[in-house]
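These notes are about the structure you will find just below.
Let's look at chain A:
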Amino acid sequence: MKRLVLAVLAAAAFQGAALADTVKIGVIGPFSGPFALQGKNFKAGIDAYMAMHGTAIGDDTVEIIYRDVPKADPAQSKALAQELVVKEGVQYLAGFYFTPDAMAAAPLLEQANVPMVIMNAATSAIVTKSPLVVRTSFTIWQTVTPTAQVAFEDGTRKIITVVSDYAPGHDAEKAFQAGFEKAGGTIVEQLRLPMATNDFSPIMQRIKDSGAEGLFVFLPSGPPTLGFVKAYNENGLNKAGIKFYAPGDLTQESDLPALGDAALGLRTTFHYSIAHDSSENTAFVAAARKAIGNPAELSFPSVGAFDGMHVIYKMIEATGGEADAQKAVDAVKGLSWASPRGPVSIDAESRHITQNIYLREVSKAEDGSYINKELRTFEKQGDPGLAAAK
Partner candidate 1 sequence: MSAAPIEVRKLSAGYGPTRVLEDVSFSLPAGARLAVLGRNGMGKTTLLASLAGQTRRLDGAIHLNGEDITGMATAARAHKGLGYVPQARWVFPTLTVEENLFVGLKGRPRSALAEAYRMFPRLGERRSHLGARLSGGEQQMLSTARSILGRPTVLLLDEPLEGLAPIICEELMAAFVTLARSGDMTIILVEQRIRSALDFADHVIILERGRIAWMGTPDEVARESQVIERYLGIGGLH
Partner candidate 2 sequence: MRAGQSTRRVSTDLVGIAVILAAAGIGFLLFPDNLALLTRIIALALLVLSLDLVTGYCGIATLGHAALYGAGSYAAGVAAAHFAISDPLLMTLAGITAGAAAGLVCGLVILRATGLPQLVLSIATVYLFHELANKLSSWTGGSDGLSGISPSPLLGLFAFDLWGRTAFGFGVALLLVVFVLLRILARSPFGMLCRGIKEDPLRIRSMGASPYRALAKMYVISGAVAGAGGALNAISTQVVGLDSLSFTLSAEALVMLVLGGTGSLYGALTGTVLFMLFADFVSAASPFHWLTMVGALLVAIVLFAPKGLYGSISDYLARRRGTA
Partner candidate 3 sequence: MSPILEARNLQKAFGGLKVIDDVSLRLEPGDRVALIGPNGAGKTTFVNLVTGNLRSDSGDVLIGGASVTHSGPAERAHRGLVRSFQVTRLFQDMTAEEHLALAILERDGKTHRLAGSYRAMPQVMREIGILLSTLGLGTVAHRKVREIAYGQQRLLEIALALALRPKVLLLDEPAAGVPQSDTGRIEAALADLPADLAVLMIEHDMDLVFRFARRVVVLAAGAIIFDGPPQAVTRDQRVREAYLGSYANVRRAH
């Protein structure tokens, strides 16, 4: 036992000494459990970025340390963030798939002198929890608001909203309602479904009975989306002409093979499609597909992670590898670059990413695979959610 203790101590000391020129980045995300796919996408985005840009920035070498929080678990997230900062000596915290996990770690940042780059968590308020938070993903408000515009312009006037009964769902419901009512439409009914809904048939019946001309839906990606889309078709809602509006979580690329033909024609709004046509994206997709192994698993969190790495690299450049969180964050305020998703910039005030939101349609590519084909671009969208919260 004693020998073991010594060995552990020695190993810790050795690590500290040998890797002095290394800038470590701690990434917290769901790498096992029901959301393991999204964690894998974090890693793919990060690996892709490092494969394309190398691991050296000046004299410094970048090293990534992953920590697993399989489900939203703020206590675990905070403990791991603290461990990463203090024990592993990371200079940057990144990742964060779930909002509460980000919220729990945010109060650490200032004293730890560590910036946090959110690669997914999509509740607007996170950036207000610390001035050291930068977000490279999206917010629900950001991706949903254009949906309302699309719906209204389609001529749809009466909409029923269907969301999962949890905070992002509530956000989506509010964002759509705000946008749609502002445009002049009516929300005829608002349904909130339990997270563990397996059978959506009764919901479809309810939608039919509501007399709505269209439905807006937000569900966490994964099994529920599959069930929902299948039920939408099987219960004849598409044939009945009830239009389908949703943000892109519902048709994330990794779910498309499972959704199959049922999803064809579904239109969603989102910040990123793997089918986005640009040289940046082609390069990114190639690298990320290689990193993730199975190309079918690639999905939107990878681009949040990819751009997150871009921001972190810029921060490291700006600080020369020294730990100075405020300087690092200041350096990326207003930063703009060409992301695989299109032109983006970091808003100087909110530190949230300003980006294009695209209206896409699920279609078949030439090789027979399913893609989100971009139809229309809403340029330079900020986060309306922050204003709404105030």
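The candidate set was assembled so that all candidates are chains of the complex that A comes from, given by their letters.
In this text, contacts are C-beta pairs under 8 Å (C-beta built on N, C-alpha and C of every residue); 3 or more make two chains touch, one makes a residue touch a chain; residues count from 1.
None of the values given here were measured: they were computed from a predicted structure.
Undergrad: Pick the candidate that touches chain A in this complex from 1, 2 or 3.
TA: Looking at every copy, the candidate touching chain A is 2.
Undergrad: Contact residues on chain A for candidate 2 in the complex?
TA: Going through chain A, the ones touching candidate 2 are 5, 8-9, 31-33, 36, 39-40, 66-68, 70-76, 78-83, 85-87, 99-100, 103-104, 107-108, 111-112, 123, 125, 129, 165-168, 170, 194.
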